[in-house]
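Of the protein chains in this complex, one is absent; all others appear in place.
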Amino acid sequence: MEVGFLGLGIMGKAMSLNLLRHGFKVTVWNRTVSRCDVLVEHGASVAETPAAVIKKCKYTIAMLSDPSAALSVVFDKDGVLEEICSGKGYIDMSTVDSDTSSKISEAITGKGGYFLEAPVSGSKKPAEDGQLVILAAGEKALYDEVIPAFDVLGKKSFFLGKVGNGAKMKLVVNMIMGSMMNAFSEGLVLAERSGLSQQTLLDIVDLGGIANPMFKQKGPAMIQSKFPPAFPLKHQQKDMRLALALGDENAVSMPVAAAANEAFKKARSLGLGDNDFSAVYEAVKIPDCSADA
Amino acid sequence: MEVGFLGLGIMGKAMSLNLLRHGFKVTVWNRTVSRCDVLVEHGASVAETPAAVIKKCKYTIAMLSDPSAALSVVFDKDGVLEEICSGKGYIDMSTVDSDTSSKISEAITGKGGYFLEAPVSGSKKPAEDGQLVILAAGEKALYDEVIPAFDVLGKKSFFLGKVGNGAKMKLVVNMIMGSMMNAFSEGLVLAERSGLSQQTLLDIVDLGGIANPMFKQKGPAMIQSKFPPAFPLKHQQKDMRLALALGDENAVSMPVAAAANEAFKKARSLGLGDNDFSAVYEAVKIPDCSADA
Amino acid sequence: MEVGFLGLGIMGKAMSLNLLRHGFKVTVWNRTVSRCDVLVEHGASVAETPAAVIKKCKYTIAMLSDPSAALSVVFDKDGVLEEICSGKGYIDMSTVDSDTSSKISEAITGKGGYFLEAPVSGSKKPAEDGQLVILAAGEKALYDEVIPAFDVLGKKSFFLGKVGNGAKMKLVVNMIMGSMMNAFSEGLVLAERSGLSQQTLLDIVDLGGIANPMFKQKGPAMIQSKFPPAFPLKHQQKDMRLALALGDENAVSMPVAAAANEAFKKARSLGLGDNDFSAVYEAVKIPDCSADA
Partner (left out) sequence: MEVGFLGLGIMGKAMSLNLLRHGFKVTVWNRTVSRCDVLVEHGASVAETPAAVIKKCKYTIAMLSDPSAALSVVFDKDGVLEEICSGKGYIDMSTVDSDTSSKISEAITGKGGYFLEAPVSGSKKPAEDGQLVILAAGEKALYDEVIPAFDVLGKKSFFLGKVGNGAKMKLVVNMIMGSMMNAFSEGLVLAERSGLSQQTLLDIVDLGGIANPMFKQKGPAMIQSKFPPAFPLKHQQKDMRLALALGDENAVSMPVAAAANEAFKKARSLGLGDNDFSAVYEAVKIPDCSADA
């Protein structure tokens, strides 16, 4: 199977290497051309523009850093739109908001092309290991055709229906995650103030029904007030806000998520926005020394 | 090693059987004598009163159904207090509030005995498999001496300091659990109202960093509005209330737990108190059919 | 003093009549011309277009029904923009969002005119009685010049600084109001479920430090589950959402407003959006008959 690949950042490089290793013929493009070299060593072809990739390949995958990059490769000169046409498929795996996704979708389908949004859950390591979780939405026929590629890139892919559903599903998952992080932080602070060992709480939680990789991985750093940014708090808070807005649209009352969102806002106001979102623990912990009157 | 065992309910029976299987000599007592038979078949001795068990054994474990039963075997006629004395240890593994625990502790130590509260995390299956998690607090010397028994009963035991800390630690864990269940319920309702598949949300959550046994086990039943009571909602809400009260004592502000508690109260007001605590999902879901104006 | 007046709805009619009664010379315009008749009887002149009003008058006040009407009289053919120029002032007293207000402001000042946004607090009766509260923002010099008109229209006017501050101030006030309505509803439900008389609670509240016109006016209807729409719940909820968004922009954590907002959303989901915002009481009251388990 032959595929195009736009964007060779940390994620894109790992993903296109996986495709090559599994026998796909891959034509790559990247804004900074030198990043193509290592792919070429593994057998990739290089094209000079996004349009050239589209022209050459029936299927093209994009993995760009943000919405503006995602828009740029499509709409700019020498972009995807210049060559997309009936019979060709474009799969955008970048994490973008649903507005961006809809804009790209309309442009592609307006030219007769097929479109799939396919944001992923998982970062560098899962990308390298082909262990991503893929949340695809858009043209079902295209999804079915590119399953061989998704099988190489991820441990599991889902088809979620119409364009926008991929982004929405990520919001729902991240909302649950954000509320859980608050619940965990409140528990850690309550333990400490009640004279219990936080480390022991971590150990006990990890042995029971609510044990999960996030608590296990972040807990030990949190109780040392360390929050190396895996997922920045300001982005988590933005996702909480967008999930609550999605709830507002559909008249869904979510008081726990709303309380969690306010705690993330408090953390932002404390200047913690660039830390990992587990830094909401610091907002819960204020003041450091309890002085009850 | 020889131990006494008071209380042969579902938990107590499983636990004393485990002790017998691992070579402990066990003297049992139960209010309803007939429940002792199966233990005798496995080699247990029977005593006629709690006092008789204490008299015969250096260490006695109790596993009673509730605080009033826990108090009764200690303070009533022919109870533990009549024979407890210096050199003897009493380990109460029942789940009781910290007041009850303190009352028993004072009585035992007042007679020169050693006391340990040791509530467990885990129910019937882990009890049978010797996979309980044991939260012990009280006399450290006694804890050290009975570790061989704890090793048989549980996969892990913790010594948490002074009497009361076992009960407190359970509250903290259950508070985190209750908030998580609310976060999960809100996510499930948001998914449905936003046109996403709940089953797919379950699948995606289970593949990521927040995957945990509770979501995995209860989720499929929840989205079918089934809530077979493993841990009744009214008990979960009581634990939320007590955890918030513990926070009140120590001036810890916990807005997410407070929001979750109010949702559990709403569920109680809907008559769901005897269902599993996952039935809070029904309170979040009201009204069943969204009718936005 | 001579002023133009655009828009003769319920509010505009009452306001322009007040100006006439206090000796102002007023030139009016309304989309439906017949609504001008009663003003003419009281001495008003009529102009055929918004542009004609601007051409004739140094100061023109607008009181339109919504943002689209407010934009239309400015930007459409024969609109304000065609005649506004240096030396002329335009005062928009319509309730519009800050984006609309900014758009109009830029257009007016781009032509050399002066601009003031001046939304009011108060509806029909205060408008008739000249008892509005005026929240003005924009060009201070213009504000100072039109104070004689504001003195006639309102019991009090405020100058709040740059354009947008009028809209923001309204959001802050409405947010406090929305949270208060929730607090009141919770109190009414708690009273009833605790076996206390709701009417007596109303009487007691009205005699104390938290007595206020809103509780006094809406309370008796609420406890009869009547919610005649003075300010529709869906608009109140929209203002809560916008106030929370303003807080988000400025990293202000507002957990009580957030909880109140979720209750309004619950009320919307129950189909109460077109009722008065006091109908949030119905959402708090669910279920009607408590059935605790």
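So that you can tell them apart, the chains are marked A, B and C in the order they are listed, and the count of residues begins at 1 in each.
As a convention for this text, contacts are C-beta pairs under 8 Å (C-beta built on N, C-alpha and C of every residue); 3 or more make two chains touch, one makes a residue touch a chain.
Because the structure is predicted, anything quoted here is derived from the model rather than measured.
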Of the listed residues A:G4, A:P50 or A:G273, which contacts the missing chain in the full complex? A:G273
From the list C:L6, C:L81, C:V96 or C:L135, pick the residue that touches the absent chain. C:L135
Using the definition of touch stated at the top, determine which of C:M1, C:V152 or C:V252 touches the missing chain. C:V252
Could you please point out the chain B residues that touch the chain left off the display? 241, 247-248, 251-255, 258-259, 261-263, 265-266, 268-269
In terms of residues, what is the contact footprint of the unshown chain on chain A? 233-234, 255, 259, 266, 268-274, 286-287, 290-293
Which positions on chain C touch the chain that was left off? 121-122, 133, 135, 155-156, 158, 160-161, 165, 168-169, 172-173, 175-177, 179-180, 182-184, 186-187, 189-191, 193-197, 200-201, 203-205, 207-214, 217, 243, 246-247, 250-260, 262-263, 284, 290, 292
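Everything below uses one rule, namely that only the chains that are shown with their structure count from here on.
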Identify the chain whose mean C-alpha position lies nearest to the mean of all protein C-alpha atoms shown. A
Could you work out how far the Cα centre of chain A sits from that of chain C, in whole Å? 42
Flagged in chain A as touching 2+ other chains are 247, 251-255, 258-259, 262-263
